[in-house]
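The complex appears here without one of its protein chains, the remainder shown in place.
Right, chain A next:
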Amino acid sequence: MTDEKPFLDIRNAKKSYGKLEVLKDISLRVNRGQIVAIIGPSGSGKSTLLRAINDLDPLTAGEVWLEDVQINKKLPHRQYEKHINQVRQNIGMVFQHFNLFPHLSVRENVTLAPKMLKGLSDDEAEELAREQLEKVGMIDRIDYYPSRLSGGQKQRVAIARALAMKPKVMLFDEATSALDPELVEEVNLVMKKLAEEHMTMVIVTHEMGFAESVCDRVLFMDQGVVVEEGPPEKIFRNPDNERTQNFLRKHLANANR
């Protein structure tokens, strides 16, 4: 497993905002079908790292590769735009605040990009939308507008929207953090389903229980560095590093409050 050629490869990622170093030389390799969780305190750079993967927040230095394509290639503006739009079709992203398109129905949210970018016919798009919405359990809301959905439902539609592009990797940035506690489970279930289908995923999360149950590997980040990484049993049960221990202890205390 470990000597397999990496699917997603982040090499020596560095990112600064002015003088503030947000990522300090981070490397991360994810194999095909692997599920990696990134945990860490607020401001540690988790989102920045995740958003560097599809070049939403470009790195200051370092490289990001998906299979044999470098994502963050330096190219003249026009060429870069063409390149990145192509690359991003392979990388699904799910946001904390869903970012569904409020002026479009659930169906249109899911079909907009595939129709526009892959030239699907209306029938093909309809079939695709049904297939994806079926998967996330939202087929009965296909004609709804986002404003009439609960947070959990919105997030499931957002996942269907990302899946409709048939991505090779899915990125989740605290997909359940904005949800009421009773709605978290329905989204977790969808993510577990993806895990069972061997979707490659990078998941930024504050939910240690969920991370432990679905992930192959956990990264603990603090102040822009990966402090410790390893299998979930190790990181959650028996971490070596004192910072990891402290973080988990604090986190547990908060969760039990």
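Simple rule for what comes next: a contact is a pair of C-beta atoms (placed from the backbone, for glycine too) under 8 Å apart; a residue touches a chain by one contact, two chains touch by 3 or more; residues count from 1.
Methods note: contacts and distances are computed from a predicted model.
Missing chain, UniProt name from the options "Xanthine dehydrogenase family protein subunit M", "Amino acid ABC transporter permease", "Quinol oxidase subunit 4" or "Sigma-70 family RNA polymerase sigma factor": "Amino acid ABC transporter permease".
The residue touching the chain not shown here, chosen from A:S16, A:Q70, A:N99 or A:Q245, is A:N99. Where chain A meets the chain that is not shown, the touching residues are 54, 56, 81, 85-89, 91-93, 95, 97, 99-103, 112-113, 116-117, 145, 147, 158, 161-162, 165.
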